[in-house]
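Only a single protein chain was left out; the remaining protein chains are all shown in position.
After this line comes subunit A, so read on.
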Amino acid sequence: MSIHIQKVSKTFGSFQALQDISIDIESGELIALLGPSGSGKTTLLRILAGLEGLDEGAILFDGQNITNVSPKERKVGFVFQHYALFRHMTVFDNVAYGLKVRPRKTRPSKEEISKKVTDLLALVKLDNFADRYPSQLSGGQRQRVALARALAVEPKVLLLDEPFGALDAKVRKELRRWLRKLHNEFHVTSIFVTHDQEEALDVANRIIVMNNGQIEQVGTPEEVYEHPNSPFVYDFLGNVNLFRGRLHKGKLTQGQFEIDVPTYLDSYDDAVGYVRPHDIQIEKEPLNNETVAAKIVHIHMVGPIVQIELKREDVDEYLEAEIPKEHYRELNINNGDTVYIRPKQLRVFIPEDFSI
């Protein structure tokens, strides 16, 4: 089912939670709503589910305006961060709930319900847990029950509010993979809220980055990671190093240090260059004006990528670089060494443009 969100605004008292949000979501997409806490992502999700009203705008499901339709009639599956399972019901009854509460005319027979629940429990790999109570399950299992319960009503849209937020890292990764697989099988339009950029980049087909109740950027994981359109997105999706300087005639200069940025021809007194840690090149000798001296403060060496923390010698700023382990071995550098670094790829933003 396609979803159209048209100019939605919402305030809580004097707090503007959402400001003029418009997005179109195609049928079958797997969307991540990414943003820091307080960015309005959960509010938007709850508005889609009908759990929260909106002040202005409209929500369309398959072209039908459902802005004032109750959650009961929206046919959405909602998965809560803290599962919201019914404690006094067994796993089976939890999953069957959505079917059992249907009016008699549309309610499946007992056998049909039983079959459906058993199938769903097999899908979430909890076949042997049908008679357990939620208190007897681990966090990951509870979240799977919550997912099965939401899927039981055959929702046209699946909404997940920080679905893996309360789980430990390993279970989270497993469930992430599992969610993607599930989505590939069912093709139900799914939207999940997260503040974890890695999760969003890993699972979603498309990411909506939100900040302060507004949409910062919408795009595929690759687009938003490789081509962030604002300093906020740059900063939020992954680590970033800042190079402040003066922009003049296609060069960003700061003291001795000077980098060519041929695409920026305007002049600004203070501009900021954004560089990802893996776009920082480390040399043992100065090459030209494009390198800047920095001292190695800390080397973090677990895994195939070596993370190096550096302190610039000209200004009091810290930098972070990531280089492959092999390259690190070739360089033969140690804590306390002075090296020369060069940004390989740099994106310049002018502060006035994005003053919030």
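Following the convention adopted for this analysis, a residue touches a chain if its C-beta (ideal position, glycine included) is under 8 Å from a C-beta of that chain, and two chains touch if they have at least 3 such contacts; residues count from 1.
FYI, contacts and distances are computed from a predicted model.
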item	value
Complex member absent from the view - protein name from UniProt, among "ATP synthase subunit a", "Cbb3-type cytochrome c oxidase subunit", "FeS cluster assembly protein SufD" or "Sulfate transport system permease protein CysT"	"Sulfate transport system permease protein CysT"
Of A:G40, A:G77 or A:P163, the one touching the omitted chain in the full complex	A:G77
Which residue of A:V153, A:A293, A:L331 or A:I350 touches the chain not shown here	A:V153
From A:G98, A:G139, A:G219 or A:G250, residue that would touch the chain that is not displayed	A:G98
For subunit A, residues in touch with the removed chain	49-51, 70-74, 76-78, 80, 82, 84-89, 97-98, 101-102, 133, 135-136, 149-150, 152-153
